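The complex is shown incomplete by one protein chain, all other protein chains being positioned as in the whole.
We call the chains A and B, going by the order they appear; numbering starts again at 1 in every chain.
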Amino acid sequence: MMRLLTLYLRSRQVPRAAPAAVVATAALALVGNEPDHPLQTVTFAVLALALGFGVLGLGLGGADPELDRTGALPWWRWRTTHTAAIAVVVLAAGLAATSAPTGLLVRDAAGLAGLTALAATAFGNQLAWTLPIAWGGVAAVVPPVADPVVLVVLTWPMQPPDSGVAAVTAVVLACAGSSAYAVRGTRS
Amino acid sequence: MSVLRTELRRSTGPAAGVLTAALGLAGLYTLVMSDQSELWDAQWTLLASFQRIMLVVLWPLALGAGAWQARRDRRTNMAELAATTPRPVWRRALPTSAALAIWLVLAYLVTFAAGAVRVAGSTDYPNAGWVPIVAVGALSLVAAGWLGMGIGRLLPSAHTPPILVIAGFLALLVPVQLSKSAEPSGAALLPPNLSTTLDEFTTIASRVDLARAVVLAGLAVGGLLLVMVARRKAAVIAIVPVVLGLAVAVPLVNAAPAGGVQADPGAVAEVCTTDGGPEVCVTTAHAKGLASLTGPARKALTLLAKLPNAPTSVREVTGERPQPAGEAWLHSDNYQPGRGWLDSGDALVVRILAGAGTRPCDPIDYRTRALAAAWLFGQYPAPGQRLRPGEEAAGRDAAWQTLRALPEPQQRQRIAEIRTAGLTCHGDS
Partner (left out) sequence: MVRKVAATELAPTTYGWHVQADGLQVRAGRRMAVDGLDLRLGLGVHGLLGPNGAGKTTLIRALATVLRPAGGTLTLLGEQLGARPDLRAFRRRLGYLPQDFGFYPRFTVREFVEYMAWLKEMPPRDVPGAVQRTIEQVGLADRADDRMKTLSGGMLRRAGIAQAIVNDPDLLLLDEPTVGLDPTQRLEFRTLLRELGEQSCVLVSTHLVEDVAAACTNVVLVDEGRMVYQGTPAEVAAAGGADDVGDNPIERGYTALLGRHRAVAR
């Protein structure tokens, strides 16, 4: 089992990418961490999380997805675990480096992980970075408003932790993304 | 030529263009849906500048698209086969770069055209001030695309596109964040996305946009050089246009006004009546409102004649300079482009009479201004002055009673004092 796990991780280039992703996420979150300026802290935290997922998203698919699919592994278990694992790794890096609210970080990690998995399913593992980075970036630069629901959904990563709409959006993205990825795997 | 056509259809260009246009249109129409569309549909320059604000999202994504395009040869394993062909690397890079640039510019212009449909219906002030603003915006996308291609070729890792997009967001975000504390000035004005909003009477300072264009041109050429060099060691040459651009731009931008905006002389210039009666003037941006203002304005002038040193003309102004005693001023906020004056008929007369024909001071004393208007009009509450019953209404009633209790000459003097105070205060500058 350990051997299989090791080979799996190496086939997805995780030993090289994971430390780099952790360092990059933590560094970016740390740079922007200003307890006196909560908006700036959260902005940099969201960008840092998006960066972490952008880097780790490549590992959601291997070099030959068709070949992987022919294996007898219960792929849905491996894929779900992989998605959860990258969420945990990026979340940990973020929690360690920034003073942004924990609830916000947890929600954003879940939602962005779902987006990464969704992008991997829809566009392939080399483009898995597109959705989390695009949506995270857009939210980071647009001022977060509380009013029209459309804009709340658009800027969900930046909304305060108690925003119900943002939490629902994150949950929907997390579930939709990870289940689509678990069922179909990356596009070849 | 046919290679360019093939690249226009098959490269990353189409996807990048469609994404840019879709995001731009979504940005414009989200405001329409939330009823804030006057932020961009009031004037051509406002639409152009709002599009520039949206560059904060479009520019980094264009960087990523360029980096993705640059990886094509590696991703597809074509590099070896291409290396055995005689066509030089720089010549090979041109159709791909051109295709990406064309698609990005097209997407930017299509977004503008879509917004222009709405602006054409609501603006009163046709002018070409939007052309340089849109041009710099389109140039910025080309620069982002080519710079992304260059960096993507220099650093061919699969992780380059996401890292480059985040770097792009950071590069644009930092000046925006800085501008929240103070007006951006100097080098902070250089990013192509605007962080200060314009209004109908301001436009981007031409020096600042020129400086931005120079920097962007330097980035574009530098990126293109990176794509075209045959050997990695020669990549250093790409620094030259970037540095040159900065060297020219920084002095330009240091001499520019803070915030990078200047008054739009064409919009502020006056348009006046010429029929021989008492003069009524409006700003060129609101020129369509002159006809509907003339009647109520002249009625207001006859009412103001009760005061000593009565004004002899009515002007619509934005309130920047000291008000001469011979003029009655109406603030530009009383007009909404596309819809006209906020009131009409007698209610408009009352608006002109507010504060005895002066523009609002800072802080605005609504009660005194309303009282002066009601006294001059001869009716309390005057048309358009209805207030909901409450503390303010009771206060106004009491003040009105106090005023009416005074002898007639003293009432007139009181109103004259209100006018003098309005003439000499600092307005909203």
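In this section, a contact is a pair of C-beta atoms (placed from the backbone, for glycine too) under 8 Å apart; a residue touches a chain by one contact, two chains touch by 3 or more.
Just so it is clear, the model here is predicted, and its values are computed rather than measured.
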Chains still shown that are in contact with the chain withheld from the display: B
Touch criterion as defined above, residue of B:22, B:79 or B:258 at the omitted chain: B:79
Residues of subunit B (touch criterion as defined above) contacting the omitted chain: 2-3, 6, 10, 72, 76-88, 92
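Keep this in mind: only the chains that are shown with their structure count from here on.
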Averaged-CA centre spacing for the pair subunit B and subunit A, given as whole angstrom: 35
Partner subunit B, residues of subunit A touching it in the complex: 17, 20, 24, 28, 40, 43, 47, 50-51, 54-55, 57-58, 126-127, 129-130, 133-134, 137-138, 140-142, 147-148, 150-151, 154
Of subunit B, residues touching subunit A in the complex: 23, 30, 33-34, 56-57, 60-61, 64, 68, 75, 158-159, 161-163, 165-166, 169-170, 172-173, 176-177
